[in-house]
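What follows is a structure written as structure tokens; I'll ask about it next.
Moving on to subunit A:
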Amino acid sequence: MLLATVVLLLTLLLSACGGSGVGEQRLTVFAASSLTDVFTDLAEAFEESQGDARIILNFAATSTLRVQLEQGARADVFASADEVQMRLAQEAGLLDGGPVLFAANRLAILVPVESEKIATLQDLGEPGLKLVLGAPQTPIGTYTEGILERIAADSDYGPEFVQRVRDNVVSFGLNARQAVAAVQLGEADAAIAYVTDARAGKAIGLRAVPLPSELAGIALYPVAVIDGSSAPALAQRFLDFLRSEKGVEVLEKHGFGRP
Partner candidate 1 sequence: MTHSTGSGQAPLATSGRAEGWVRYRRDTFSLDVAWSVASGEVLSLYGPSGSGKSTTLRLIAGLLRPREGRIVVGDDEVFNGERAVWVSPHRRRVGYMPQQYGLFPHLSVYRNVAFGLSGGDKGDKTRRVMEVLGQLRVEDLAERYPAQISAGQQQRVALARALAPQPRLLLLDEPFSALDQELRVQLRGELKGVAAQVGIPMIVVTHDWADVLSLSDRVLALDQGKVVADGPPLELFERPSAEVLSRLTEVENVFAGRVTSLDRAAGVMSCDLGGVSLAVPFVALEAGATVRVGVRAGDILLATEPPKGLSARNVIAGKVVTVEGRRFETEVLVDCGRRFRVEVTPGAVESLGIAPGREVWLVIKSNSCFLIE
Partner candidate 2 sequence: MERSKQGGVRGAPGSAGWLAVGGLPTALFILFIGLPLLALFIRGFGQDGFWASLGQDTVLDALRLSFITSLIAVAVVAVVGTPMAYFLARSRFKGRGLLDALIELPIVVPPVVAGLAMLMAFGRNGLIGGALDSIGVSLPFTMTAVIFAQIFVGAPFYIRSAKLGFEAVDPGLEEIAQTLGRSPLQTFFRVTMPLASRAMIGGLVLCWARAISEFGATIMFAGNLPGRTQTMPLAILSALESDLGSALALSVILVLISLAVLVAVRLALRRSWELGT
């Protein structure tokens, strides 16, 4: 036990001293899990352009990140997958200045490339299909819920169709990437997620079946500087970079659109 205490203290000490080199500025970015691949690239490009900056990325469901920030997690930038979570963060007084939109994304049905089960939205109602959605509390879940409501209201589909779709749900992913992983592993037949997830770096073997554009809606990504950031100027430069020519180029490469 005494030994354990000593180990604990040493660990604390080490983590307090370790890390940043001399003259290096660190920027901690909390970003939605659907931004995993694009932000990894963006961070690299940003570090190149700044020289002495180092970006630390933390990906999770936007809602998880927001709760972590509320509980006092230290970060400089928060990139959310929807405006709802960003508004909640703003109301909680977490932000330094207002959020700005930097990217847009669309939702689609993601299926294995070789799968022939799903050609259109209609096929989601086939009995026995295994469908994975984002958890209702997460941005991806909120968008999905909006889509399902619009489908129910659409005379071509109607509420009974939506009920059939809901009956096919086998699991709720705690974030977009987790929902997609179930399809990649071959356990689920389809997931409703962002189109960008289909072309994300390692998501080999997935393709996106588009939703009718009037039903799909658009996911908008806001970003903001966190109140109490240790490097507010650098954080602001990162926000500017996201909307710079170079930034937009990287975003588009990953399938994101302009807001």
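Candidates were picked such that all candidates are chains of the complex that A comes from, given by their letters.
To be clear about the criterion, a contact is a pair of C-beta atoms (placed from the backbone, for glycine too) under 8 Å apart; a residue touches a chain by one contact, two chains touch by 3 or more; residues count from 1.
The model shown is predicted, which means the values in this text are computed figures rather than measured ones.
A.B. asks: Going by the contact definition at the top, pick out the neighbour of subunit A in this complex from 1 or 2.
C.D. replies: Selected candidate, touching subunit A: 2.
A.B. asks: In their shared complex, at which residues does subunit A touch candidate 2?
C.D. replies: Residues 1-2, 5, 61, 63-64, 67, 70-71, 130, 132, 135-138, 169-174, 178, 182, 185-188.
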